[in-house]
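With one protein chain withheld, the remaining protein chains of the complex are depicted in position.
Right after this comes subunit A.
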Amino acid sequence: MSWITKTFSSSIGRKIIMAVTGLFLCTFLVVHLVGNLQLFNADNGAAFNAYSEFMGHNPLIRTMEIVLVLGFGFHIYEGLALAAKNRAARGNQRYVVDHIEQNSSWHSRSMALLGSIVLFFLIVHLYNFFGSLRFTDVPRDANGNEDAYALVLAAFKDPLYVLLYVVGQVALLYHLLHGFSSAFQTLGLTHRKYTPAIKFIGYGFSIVVCAAFAAMPIYFYFFK
């Protein structure tokens, strides 16, 4: 089986890991977003709490949770390791004058930085909600579900959290603006027939998803 390890430790193989895990994490964003839209329901969180209870206890979801952790793990590890390897490939002597900004976009060059900001956001985000729900006893609502909605209300009273969440989404936006279409290129799916569509969908996806997520803390801070 050494051909498998050789494939996925080569430069292209590692990029394929980044692309596949990246696109998988995009599907997670969709699921997460659709569920969280219930925060905007005018029912004081009844629907959101029911959804949250389901996500915390359904065996299929709990199994997918392991796959999700692996997806994040590989994406983060390979991303940081590749960034370090790529930086080293340039050598210790950098260019004295370098106008790379004239031939490529800032966000495409800053995937590791943007990803690190998203990672920091992710850690705080897990601590805020996932950690409390999974590892502590949370009061229950009228329907007997854990009151996740109350946690959201409390967290987004704090302007620092609101700011961090919005900054996290802006970083994610720029990460996705490059990452989405870049993943298809890495998988060899570039063709004039469909690449314009992939780019268009990638931009639309990034903007809609990140704007919707960013709207949540803002909505709770100002209107709840």
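In this section, a contact is a pair of C-beta atoms (placed from the backbone, for glycine too) under 8 Å apart; a residue touches a chain by one contact, two chains touch by 3 or more; residues count from 1.
Convention: contacts and distances are computed from a predicted model.
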item: Protein name as given in UniProt for the chain not displayed, "Electron transfer flavoprotein subunit alpha", "Succinate dehydrogenase / fumarate reductase iron-sulfur subunit", "Tripartite tricarboxylate transporter permease" or "Thiazole synthase"; value: "Succinate dehydrogenase / fumarate reductase iron-sulfur subunit"
item: Positions on subunit A contacted by the hidden chain, ascending; value: 2-3, 6-7, 10-16, 82, 85-91, 93-100, 102-105, 108-109, 111, 178, 182, 185-192
